[in-house]
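A single protein chain has been omitted; all remaining protein chains appear in their positions.
Coming up: chain A.
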Amino acid sequence: MMGKRSRLGAAVLTTVVLASGCAGADSTPDVRKADTGRKGPLLVNILGAPTTLDPAVACGVNDMHLMDNLYSRLVDYGVKPGPAPGTTIFDPGAYRPDLATSWEIGDDGKTYTFKLAGGAKFASGAPIDAKAVKYSLDRTLTMGMCGKSYLNDGYDKPALIKKVEVVDPATVSVELRWPDPNFLQALAQPAASIVDPTVIEAHGGIAKGKANTHFANNPAGASGPFVLKSYEPGRSATLAANPAYHGKRPASENVQVNFITDTSTLLLQARNGKADVTVGLSKKAARSLEGNPCCKVAAFPSALSLDIALNWRYAPFANEKLRRALTHAFPYQEMLASVGQGYGEPFYGPMPPDMVGYNAEGSRQRQYDPDLARKLIAESGVPTPVTFELSIPAGQEELSEFATAVQSVLSKVDVKVTVREIPPSERAKILNSGAYEAIVISGGPGIVDPGYLLSYDMSCDSPYNITKICVPEADTNWAAARQTMDADKRQEHWDKVTAAWVEASPKLKFWSVPAMVAMDGSMSSLHYSVHPNFSTWK
């Protein structure tokens, strides 16, 4: 037990620290900023830390922080103008060459043939040729980790990719088991990174169904714009321009990346000018920085959305009228303006506004009508007060506030919500086992495409369908859309998916969640991608 003086000290310290703006939260290294003319490295503070540097193993969004900087792929996402001057954003509906200078898709939609840029080399000096491409893709497929799922565009059993073949040293082809119009996007994922076979073979090679632990903290060669100069797992990484890179030399020669897990520290560092770019700010933090001379704030549209997944295994949520009632209980615009700080776009549909296939007309936000909500609850036959437990990830203040707002709003329509905070370590287990009634999800798919998103968010037969949503008509059209090569016909299927999904009111949708980035005033160029690539940042 603490002594009396310690107690007094602790109490005084608590108050003083809080009153002074929690200055103690700032513990990341202050590498500079000795000069704002950026003679030193570009400083990037980013929320979360990668758990691996191996593209075949990388799973979550944090794992992707360095991937596109260290490795090239055959193709990359397209580019479109960003929300602020000097910024651009990735376009998931278009592709541009990376290592492949051109590609052809067979008439049957099952064969993709890529022509490689001649003379490309890894940082080691080894050639990036068709053999290296085949080696890299086969490695990801053989290891069977998350990368395999991404590379197969979410198709699991059987896998989408039948075989990868070397046609000649500058040509590689990929044969699919069925047509997939979204396959180029699968190849734009970090999972399709081209790794250096000489480096892999020097450190244990490839083992089937097994990760090579060496590459958790060491790069598998470098085919991308940067090489890794130093790496402190969970803390920081230093990147330097890759002299052997086949593309345009990075705008900043050196980049220091700090991985920060606490949003308060992220804000504090941005506000104090300790970062040139800050990625992952909370909405409230971003709003507080607007107008601050420290930074320019940009909200990049993304395919993430804020949802409440209703578990259909929980009896009341199998009732369509109750689900529909809940969708009418929320004052969405007021909630977005306050809890969401005005960042985001309200919608009600299976896919968010910034995704291919989105139907704006069919995905209009549900109308706030508490009287209708009460009427539908009464008609649903579910005894009142309706009760359910809403799970949220522990330690995420934004989601905690959101859950509080949900609790307060639903109490007005005789729905009693209790909030349960689940530790990050248990989240996956709870989701997969279905041991929840409703859960707040602020996120989106690894592959920005409705085919991939709905494979785990709606598909009736998928083992990854965490909420057990099953809307047969939407399901049929989803399956058809995934294999329709013609863009117009595919959109027709997506429109039918949207209509059937909306009719079934399977979950609660609030708004799309943009990615918040704060830039130092001196930043002149930044391209935002779901997998950050620092090569244009300066």
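A few notes on this one:
Definition applied: a residue touches a chain if its C-beta (ideal position, glycine included) is under 8 Å from a C-beta of that chain, and two chains touch if they have at least 3 such contacts; residues count from 1.
Everything that follows uses one rule, which is that contacts and distances are computed from a predicted model.
Per UniProt, the protein behind the absent chain is "ABC transporter permease"; the candidates were "Fe-S cluster assembly protein SufB", "PAP2 superfamily protein", "D-amino-acid oxidase" or "ABC transporter permease".
Contact with the chain that does not appear here is found for just one residue of A:Asn254, A:Gln407 or A:Ser442, A:Gln407. Summary of contacts with the chain left out: across A:Leu268, A:Val297, A:Leu310 or A:Met355, the touching residue is A:Leu268. Considering the full assembly, A:Ala394 is the residue among A:Ala394, A:Cys470 or A:Met485 that touches the omitted chain.
Taking the complete complex into account, residues 1-5, 7-8, 10-12, 14-15, 18-19, 21-22, 25, 263-264, 267-268, 271, 282, 284-285, 287-288, 331, 334-335, 337-339, 392, 394-395, 397, 400-401, 403-405, 407-409, 418-421 of chain A touch the chain not shown.
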